[in-house]
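Omission of a single protein chain aside, the complex is shown with its protein chains in their original locations.
Chain naming follows the written order as A and B, and within any one chain the residues start at number 1.
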Amino acid sequence: MRRWISKNLIKIYAFLAFVYLFIPIAYTMAFSFNDAGKSNLTWRGFTFKNWQNPCGAPEVCSALGNSLKIGFIATLIATILGTMIAFALGRHRFKGRSTVNLLIFLPMATPEIVLGASLLAMFLNLGINPGFWPTVIAHVMFCISFVVVTVKARIASLDPKLEEAAMDLYASEVETFRRVTFPLVMPGIFGAALLAFSLSFDDFIITNFNSGTLTTFPKFVYVSSARGIPAQANVIGSLMFLLALGIVLAGQLVSSRKNRV
Amino acid sequence: MAFVAAVAKRSSTVRGIKRPSTPYLLLIPGLLWLCLFFIYPLINLASTSTQTPSESGEIGSYVQTFRFANYIDAFSGAREQFTRSIIYALIATLLALAISYPLAYAIAFKSGKWKNLLLVLVVAPFFTSFLLRTIAWKQILGNEGPVVTVLRGLHIIGPQTGLTASAFAVVTGMTYNFLPFMTLPLYASLERIDPRTLEAAGDLYANAITTFRKVTFPLSLPGVVAGTLLTFIPAAGDYINATLLGNPKTKMVGNVIESRFFEIVDYPTAAALSFMLMAAILILVAVYVRRSGTDELV
Partner (left out) sequence: MVDKAASVKGDLRLSNLVKAFGDFHAVDDLSLVIPEGSFFALLGPSGCGKTTTLRMIAGLEEPTSGSIAIGNTDITYEKPYARPVNTVFQNYALFPHLTIFENVAFGLRRRGIKDVKDAVTKVLELVELGHLAQRKPGQLSGGQQQRIAVARAIVNRPALLLLDEPLGALDLKLRRQMQIELKWIQTEVGITFVHVTHDQEEAMTMADTIAVMNEGRIEQMGSPVELYESPRTVFVANFLGQSNLVKGKIEGSSGNDLQVSVHGNRITVPSGRNFAKENSDKSVLIGIRPEKISIEHSAGNTLGGGVITDISFVGVSTQFQIQMPWGQELSVFEQNDGGASHLQTGDTVQLSWKPEFTFALDGTADVDAGTSVNPDEE
């Protein structure tokens, strides 16, 4: 027995770490089935009611809608801009490279509150009211760096011989990019977009500074936390969790089927 | 062998689209965005930080007077929260490292065909809103939650003692929230280690502990550096955990900046504090990176 424990110590430890990671998820999911009424603090009995009517609580779904809209637009812009930078850094030699690298690194090293506060101060100075578009602008800004880093890593792992082979097989520069480089970098871009979306969707601090009276899902949760969060928020949280997990697992499955390299 | 490197470098000449302007065209839109909405706001913030209230006395109206004493005032007003932020962030970072390292190690070396699934599971909790998770902790650790009930029943803690609204809860929340930022880089650098080097160490008379100390850990150092930075930076600027899980005595510098901005409308102090926080973090990061000898971060 003791030998078994010492041999599997690290696995037991990892198991416990996973338990720790999933306790709040399990809690959130469990309480999405709570027949909570107004306050979802204590267990009052099992119900499907919240799942059948996730928009039941006031404002939950409009907040969710705002978050999704901001998330989609910000992800789209950040993924395009970030991918372009990643290709410039990964496939070209140019002057000022280290400056660009620094500019990419800095937003990731800056506390969110500083990003949020500085943007708000600028918007106020320019007489722009916080709201939907200032929030989108802010989200694109902090997502770009993460996209660049993710896509750049994928480009770096690409064998340059593949592009040479394409050119050797009569593909012009443009066609090489279209038929070989881009499809091979695509999983990286997809992963970067997923990352950008989850960063945007989950952001509270920067959003709180720049969204004014607009309510996003995290803002809704934060504001209502004082008097108890409606169980519908748990439903939406659980749904997002299952959805994202599904996407990632499906992506893994597809990529492991597609190119086992 | 220098020439091989030279060959490798030059070999890239015929690859991709080779107009010299191409990289700049690719860079311009993204960098412009970062300059307009990251660099310029920072400059603007710097300018705000030395302003003083305008003569009209209108709330939220400030004029530039280059009053650098704002920094001294801001710091002396928030010294306690400032040090607390750094200390809490350090503790949370160390705890996250202690939890993540064995986890990342297990995934990298002991998980076999489950590796990808386990990696997804590490990230998965972060697909639910982090506010929901933090509030879940608040309720789990709360006075009516299961943990306190059990601990009180076992007389481990007194009937009046709680777990939430404490420094303990704040640090726990921070540790939990930034865990994947620690685990993923650790995993990435551990995964790159050839398990044969560990076997070689064993073959060369190193026991498990020596192997770890002399081989595994040094090889995983880039991951340790990246992970600790990715945890420490957001932790130091965080104020959500302090708000939701703490009490008035656990307020962090983020809380002060936020309230200066929204409640007191004291932009110069908020700006000065933001800059000091950023400077403190960048200095700590620079010292840390230099001492650990890893220069490549991005």
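Just a few scattered comments:
Here, contacts are C-beta pairs under 8 Å (C-beta built on N, C-alpha and C of every residue); 3 or more make two chains touch, one makes a residue touch a chain.
It should be emphasised that the depicted structure is a prediction, and the values quoted were computed from it without experimental measurement.
Only one residue in the set A:A36, A:L184 or A:L199 touches the chain that does not appear here, and it is A:L184.
Across the entire complex, the residue among A:I12, A:M167, A:V223 or A:L245 in touch with the chain not shown is A:M167. Residues of subunit A in contact with the chain left out of this view: 159, 161-162, 164-172, 175, 179-180, 183-184, 258-261.
Heads up, the rule we're going with is that only the chains that are shown with their structure count from here on.
Listed in rising order, the residues of subunit B touching subunit A in the complex are 11-12, 14-18, 20, 22-24, 26-27, 29-31, 33-35, 37-42, 44-45, 48, 99-100, 102-103, 105-107, 110, 116-118, 120-140, 142, 144, 176, 179, 229-230, 233-234, 236-240, 244, 254, 257-258, 261, 267, 270-271, 274-275, 277-278, 281-282, 285, 297-298.
Those residues of subunit A that touch subunit B in the complex are listed here as 10-11, 13-14, 17-18, 20-25, 27-28, 31, 41-42, 81-82, 84-85, 87-88, 91-94, 100-101, 103-115, 117-122, 125, 137-138, 140-141, 144, 148-149, 152, 160, 163-164, 167, 173-174, 176-177, 181, 198, 201-202, 204-205, 208-209, 217-218, 221-222, 225, 229, 233-234, 237-238, 240-241, 243-245, 248-249, 252, 256.
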